[in-house]
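Please see the structure below; I have some questions.
Apart from one protein chain that is not included, each protein chain of the complex appears where it belongs.
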């Protein structure tokens, strides 16, 4: 059985695509909270409002870290997807953690980001563009079978 | 004695500012190769040309990783600066490695990047805006004295 | 599934409040022996009486350490509560162990102890005042849902 | 050569007593910043004022953690002194970190605190009352000679 | 659930006593092969005879190490019993491994061996004389209840 | 329960022999993909063709590393078989990883390779020639019984 | 300063070439004993003769492991050279250890061995053919300068 953590971009349904297509594999998936509003406001919603944006964000980011840490530390494979928008520094940060912890890293991004992600790609065991490729990798790694 | 690794943005002289201002402290500094062209082309210059940009970058990024790994793993403190330009995913990647390895992390960035860097900041022991503040932190941590 | 260790104060029913309110979550809880008399006398009850209070306490504290170590080392999250009474150095000691082992630390205490606990709070991913907030955090971290 | 970190109480001259009496031993000492005001205000002095006491303290405690972490992680022996006053939870927190990191722990306190410190003492390799005893231990451990 | 490794003396039924008395506890037990002849000859029986006693023993001791390593590394608690006979250096060796790996160590021996075992006892969280006391410790550590 | 990783030669049915003969033991087996063609081409089949053989192989070897790493890191015992043909450097590489990770290493090879494998054998807890011997070792280690 | 371990082939002067050409770099080199006869016979020369070749080799290989282990564990960079002759399983074994310990791995070999070494190359940060390239890498990594 493989444990896979799906890190990064939260605005498209790539996690659902992978999870659905991998339904027959001996894999469990984890990932961050993908409700953007909840993720941003969780700290103040539970522990009280802050006047400054920095501390508002700080409290939330730390709560999210409880989930992220557990997910990455428990994983055999960490998949990190970089989408087309936003800075996505948290995705690169997760990739750095995964690399330092010796996890098998798979990076997913389009060709436009190739040069900017070269250090992240260099630490990966696979660089792909689509959720379908991630599922093909998981299928091969677990069952030894290749796509037709 | 403290070992400090200066990660991130390589287009301004912030490393020189810190190193000069910290000349009297019991500190040694390390950092990446800051010659942008050499950093991009080191792999093919030494190990032979590649037709594809991906492998050109791959060979270079791996050579640079030899230096980065040594620098971060040896450090007591990792300072990561995010500048105004570029994606800077390698900076966030270094920050993730530093956090996973239990290094004391100091993040430097302007107020514009505050929200996008909230996960990185949440892993840091200090968030600052200027090289001068980094030197003040090092001075305090080593000597116990505060700026006037 | 998350493993949570509930450390610290043993004279109120805060553990029961959390356990009851978290009954529907995918969480397991552990904690110290909360029978104060048994906890104090376990060493001599099993291994023989001591003339000196120091060794009486020493034998008991070491037996309790078998349970504490296992609980903290197995945990994903360590919650440490500081109550209104007593020195509670064992609670701060547990927090230090949890921090050094890289556990996600949640500290619970009233506003009176804020300054005295600043070093412990600085190592935490969340600082709360009530058992209800701990359950809200666990609910968010596991299910991604916030309190209404 | 032994590296010794002197943690805990900062209002008496016990560190100076140990350092002076151990001048001929092959030992280096480290410890926290002992200027109480600087220690409390270092965060805001360098990184800007905060309206709330919690964040004022938070910024300072994190800066101090840079020094404490380095000191404890580098040490062979961690000496933790509990004085007569204050909560001193940071001292117990340091002791917990030292224990979790496998450091040799020496605890110093008066007889009044014996019962309350039993968990901390149980993790120690020596429990003493005076700086003189610490120096006698260091002398024996390094040179094999006992006090007359 | 606790995992307990029962190391040391193999000529009396102390393991059976503990296992039987602990039948209702949430504990699993492991231990070495207790068939003395099989334990001595396993190497040559499977991998071929040796002319020299040293290599005969060497092959056997290494096979036994496969089981011992797994048992100790998986354990939460290592109980090491020293009987009245033989050198039992393997028992002390197991205790050293357990201590270095941070396992909770319980040492069992009669009063005659007290001085000779002082270094081993000093690394233990409990020193007992009988299997009954081991079961009482496990009962207390798991359930918080003391013997009547 | 023991987890066993079967590394090395993939052109004979030695894995099947072991798995079948060990059907009654409390053991789980893992190993590399043994479909030679799939193993060689997996990288380009999933992630796109390469002009150069080096990168063709590189992509495949990295995918296979996801499975190998997981298998070796999860194992209690790593069995490495060297056959009569090929360089088999990957087998020796796996043995080096297993040794560095503290796994119990069993090496299987014929007498012709004895001198060339002396460094690998020196790191092993058992050196055997046949699958039958591996099963006898597993039987002894788990059940304490020797072959008749 | 970088520590480099030069592993593998001992029949050509590649180590001398690297050491000489790197004389001005801030690097220290270590490597195995390169006197083939001494390396083969060291065990029996010091600890007494053996009738069987297996144990003769075993004693020698274990002595050599004392040096190898120290060299690899202390290194920042491990260079492994595969020559044209012999099985060289010890070289691949060293590479596996280096990879598992997180060392920066540089592999040196001719194009003939490319396919057979693909798993080893996949774990490396650089794959080169000549000692000159190793020195160019060290020069770049330490000084940031590329060959003309």
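The chains carry the letters A, B, C, D, E, F and G, assigned in the order they are written, with residues numbered from 1 in each.
The rule is short, and it goes like this: a residue touches a chain if its C-beta (ideal position, glycine included) is under 8 Å from a C-beta of that chain, and two chains touch if they have at least 3 such contacts.
Note that this is a predicted model, so its numbers are computed, not measured.
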Quick one: say which of E:1, E:20, E:49 or E:123 touches the chain that got left out.
-> E:123
Which residue from G:4, G:63 or G:142 sits in contact with the chain not drawn here?
-> G:63
Missing-chain contact, candidates E:25, E:38, E:61 or E:146, resolves to E:61
What residue numbers in chain D mark contact with the hidden partner chain?
-> 2, 76-77, 102, 104, 125-128, 133, 136-137, 140-142, 144-147
Had the left-out chain been drawn, it would touch chain G at residues 33-35, 38-39, 41-42, 45-47, 59, 62-63, 65-67, 69-70
Which chain E residues touch the hidden chain?
-> 53-54, 57-58, 60-62, 64-65, 68, 82, 86-101, 113-123, 127
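As a convention for this text, only the chains that are shown with their structure count from here on.
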Superposing rotation of chain A relative to chain F, computed on C-alpha atoms, to nearest 5° | 90
So which one's got more C-beta contacts, A-B or C-E?
-> A-B
Can you spot which option in A-F, C-D or A-B is basically A-C again, with over half of the contact pairs the same by residue number?
-> A-F
Distance between the CA centroids of chain B and chain G (whole Å) is 31
Rounded Å distance, chain F centre to chain G centre (Cα mean) | 23
What whole-number Å value describes the gap between the mean CA coordinates of chain D and chain E?
-> 37
Residue list for chain A, restricted to those that touch at least two other chains | 62, 65, 102, 127
